[in-house]
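Dropping a structure here in structure tokens format, bear with me for questions.
Apart from one protein chain that is not included, each protein chain of the complex appears where it belongs.
== chain A ==
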Amino acid sequence: MTEQETAPAAISVRGVGKTYVDERRRRVTALQDVDLTVRPGEFVSIIGPSGCGKTTLLKMVDGLIPFDHGRIDVQGTPVRGPGPERAVVFQSFALLPWLTVVDNVAFGLKQRGVGRAERTRTARDLLARVGLRGFGDHYPRQLSGGMQQRVGLARALAVNPSVLLMDEPFSAIDAQTRLLLQTDLLRIWDETAMSVLFVTHAMDEAVFLSDRVVVMRPRPGTVHEVIDIDLPRPRTERTRQDPRFVELTGQVWDRLRGMIVADGPKPDGPESDATADGGPSAASGQPAGATA
């Protein structure tokens, strides 16, 4: 236990903020004062309403976009760009359509200068591990969405990352396949020492997979609450019937519902002045005119 305290966090986000300037030169504060820790080997999910900055945060941890304030460390080292100890599974799969499945899986290894024979061998091993044995010579578009994301997962695992970042990886996949992917992901995670940061919109998915669920709120995007998921592992299909699972999913929904209801009637966008002089003042003006 003392060892775990002294080992650096897998991911440490401290006081991070990010303001985008869009094409019309308006400033959008995507994230403000975000704190987040993922311990070594931990599985943490981020959930929150659309636009609260989940993707932005994940990409900053990967080093794909710079941040304005605060600091992000991965295994004790400040993030300055993408690094070999991190790998991402993308929502849109981001597979190269002109490469075979094996070559897609080997993409990261190729960038690291691993020779053809070796990277092909590693790629085929990983395909077997994600349940795609025999599909190596197919092209991505010959596979279903679920299978394509298995390729995306294999590509990330191929570089043997200690931190796996996943941005809504299963959101484009049908509900049944999704459940299978969740259990397979947990099995693979169990076999490795990886820490996972997993962005999702699905509450049951977050609860089923995670050690902790980070609930974010929008405008500006920040951490609202962290919920510990004390369900026993290994988690199986049984877990989904566990009353505690249902209870925790309900808890996550409670937190989110508040935000979505509060957010409901507002038009989408960072500007709040529009709403201020739009609805209420016009409505209050009318009865006055009617009485006069």
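Simple rule for what comes next: a contact is a pair of C-beta atoms (placed from the backbone, for glycine too) under 8 Å apart; a residue touches a chain by one contact, two chains touch by 3 or more; residues count from 1.
Everything below uses one rule, namely that contacts and distances are computed from a predicted model.
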- Note on the structure: Among "ABC transmembrane type-1 domain-containing protein", "Xanthine dehydrogenase family protein subunit M", "Transport permease protein" or "ABC transporter ATP-binding protein", the omitted chain is listed in UniProt as "ABC transmembrane type-1 domain-containing protein"
- Specify the residue from the set A:Y20, A:F90 or A:W253 that touches the hidden chain. A:F90
- Determine and list the chain A residues touching the chain excluded from the picture. 59, 62, 64, 82-84, 86-88, 90, 92, 94, 96-98, 107-108, 111-112, 139, 141-142, 155, 159
